[in-house]
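Every protein chain except one is present and positioned as in the full complex.
The first chain written gets the first letter, and so on, giving A and B; residue counts start at 1 in each chain.
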Amino acid sequence: MTTIPASWFLVLAAVLFGVGAFGVLTRRSALIMFMCIELMLNAVNLTFVTFARTMSDIGGQTTVFFIMVVAAAEVTVGLGIVVAVFRRRSSTSVDELTELQG
Amino acid sequence: MHSSLYVSVLIALPMLGALVAMLLRKTPGASYAVAMATGVVEFALTLVVAVLYKTNIPGAAGAAGFDFATRHVLSAPLGLAYDVSLDGLSLLMVVLTGLVLVLALWGARDQRREPAFVAWLLVLTGLTMGSFVSHDVLEFFVFFELTLVPCYFIISGWGGKERNRAALKFFLYTFTASAPLLVGILYLGFAVQHQHPTQGLSFAYGTLMGASISHATAVWLFVAFAVAFGAKSPIWPLHTWSPLTYAEAPTAGSIVLSALLAKLGSYGLLRFAVGLLPLAMTSVRPYVMTLAVIGIFYGSILAAVSSELKRFVAYSSLAQMGFITLGVVSGSTIGVTGAVLLMFNHGVITMAFFLMIGFLEKRRMSTQIADFAGLQRPMPVLAALFTVTMLASIGLPGLSGFVSEYLILIGTFTTHAWWSVTAALGVLASAVYLLWAYQRVFHGRAEGANAALEDASSRERWVLVPLIVLIVVLGVFPKPVLDRISPSVHTLVTMVATASVTK
Partner (left out) sequence: MAHLAPLIMIFPLLGFLLVLVNGRSLSDRATGAIATSVVGLSFLASVACFVLLLHDKSREVSINLFDWISVDTLHVPAALLIDPLSITMCLFVTGISTLIHLYSTAYMAGEKDFRKFFLYLNLFVFSMLTLVLANNLVLTFVGWEGVGACSYWLVSFYFDRDAAASAGKKAFVYNRVGDIGLLLAMFLLFQHTHTLTYLSIFSATSSLSPTVATLVVLALLLGATGKSAQIPLFNWLPDAMEGPTPVSALIHAATMVTAGVFLLVRMSPVLALSSSGRMTIAVIGGVTAFVAATIATSQKDIKKVLAFSTVSQIGYMVLAVGVGAYGAAIFLMVSHAFFKALLFLGSGSVIHSLGGEQDMRKMGALAKWLPLTFPTFLIGWLTISGVPPFAGFWSKGDVLTNVFAHNKILWALGVVTAILTAYYMSRLFVLTFRGTERFREVTHQHDPHESPLVMTAPLVILAVLSVLGGLLDLPWAHGFSLTHFLSPTFGYVAPSAAQSTGLQTGLALVDVVAALIGLFAAFTIWRDRVESDTFEKPFFEHVWRWDDAYDATLGRPLTALAHVTSDVVETRVIDGAVEGLGGSVRRSGEGIRKLQAGLVRQYALAMVLGVTVIVVYLVGRVR
């Protein structure tokens, strides 16, 4: 069985990262933005794992664990805020949340 | 050498008094009594110090002629120290500070019932005292900057209609202008440390004097220092904060601002800009003198067309500070002595002016010149006191203003004749604007509300009498004061002259 070249994984991760970034920048719904952020984080995870495999350095995989924990914590807090906002405004559009403007 | 405890008490006592006054703030009467007592003791102590002062204390460069000296290093790595001393230049300022405190407390009737106000006044006095007696440049800067805080609160808390704007403008203006000063001080301190690595970081006056810097650096540093001190004095064109601030401050605030804090600027210019940077003097002297002379005429012209009394005094002060600045950079012992004496004399004169304006304001609720006319008829005593003060400001011989102005002019003439000649014309200008104002307010017919005004009460007279006496006595017999000032001035001037020649 031929091994899949590492560059394909990196390209996939880059594409996922790009899609996620694009989604964060263009979507209005807070939930979708969070999902895109998750996408970006997981793209990064993929990159780390790939390099861990190619460079035979376990450090990459431990970093992935850190990222996953941080992602989980951030999503919890973030979704909590989104739910609180949704209760007040019945909308998840981030464009309406401009009270903290200069 | 006398104990430095006298001087330390002079700084600490008002702070303590402020603390006690605030503790007693539920009973305004007691609070004021404590404040007044503190003021009287403070003033008495300044007189004691003035009498005890010895003029010929030996010492190294930067330490000769300083009495009541001491130095305690607070933090060697940061270069912080508590370093105080007194010499001929600061002696009069210390006495003036005490005098201003007592009279400001007594004369400012409306606010004296408020403990916060008297507390701020006391704190301000303590900080000013600290600035005048600092022998460490960084310590001076700390006190210098801190004085802005009580000032801000005094103006914004008890001032006139536009007090907030005035307080803010005053604070931001002088604060921003002091930034270059800090930079300069730090530069000098680090330069010295770089040149003498074993001595550690120190900002003592004598240490910084020994910094060997290039001519160009000295000039830049002088400009930096001059911006800071020039905003405070004020020196034209850094003066535009003062008319608004003097007009909107409460009477006691205006008194302290113009009689005392303005002198911080001139004192700083003399002690630190001229004293620490003698190399720059030959190059910058013509420019500073030109600004000073412009200030004399500018202030006179604007005073002449001023429609409001407090602004009038503000512009008049600008003109007088022009004379002081001229004397400070004149480079002649006679001129600088005159400048130091004028700092004191002008403080006394401007205090009297603001007190009298305060009396008028209390009666008519206005300081617009147009509201007054013919006051000499209903208020002959006040008119007489105003006349004496006015003539002193004009420089009539026999009164204190003449001695100082004359010394400045003749001293400057020996080194820079043309500036002195032009400044002498300023003597004419001061006569014009002061007499013109006097005519508008006191001469003519008194009608309506003006005719019904009451003359100065005995309380008001008693506030002014010591000032008038001082004006007359110092005009006739300035010798004891001059004898105390001139040795220190001579030391400074000689040091500047030799330094600017040898390098």
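In the analysis below, contacts are C-beta pairs under 8 Å (C-beta built on N, C-alpha and C of every residue); 3 or more make two chains touch, one makes a residue touch a chain.
If you're wondering where the values come from, they're calculated on a predicted model, not measured in any experiment.
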Options B:431, B:473 or B:499, residue touching the unrepresented chain: B:431
Using the touch definition up top, pick the residue from B:2, B:443 or B:461 that touches the left-out chain. B:443
With respect to the chain omitted from the figure, which of B:4, B:131, B:420 or B:500 is a touching residue? B:420
Just name the one of B:4, B:90 or B:337 that touches the chain not displayed here. B:337
What residues on subunit A make contact with the chain left out of this view? 21, 24-26, 28, 33, 94-95, 97-102
Residue ranges of subunit B at the interface with the undisplayed chain: 169, 172-173, 237, 239-241, 298, 301-302, 304-306, 332-334, 337-338, 374, 376-377, 391, 396-398, 402-403, 406-407, 409-410, 413-414, 417, 420-421, 424-425, 427-428, 431-432, 435-436, 439, 442-445, 476-479, 482-483, 486, 490
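Just so it is clear, only the chains that are shown with their structure count from here on.
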If you average the CA atoms of subunit A and of subunit B, how far apart do the two points sit, in angstrom? 65
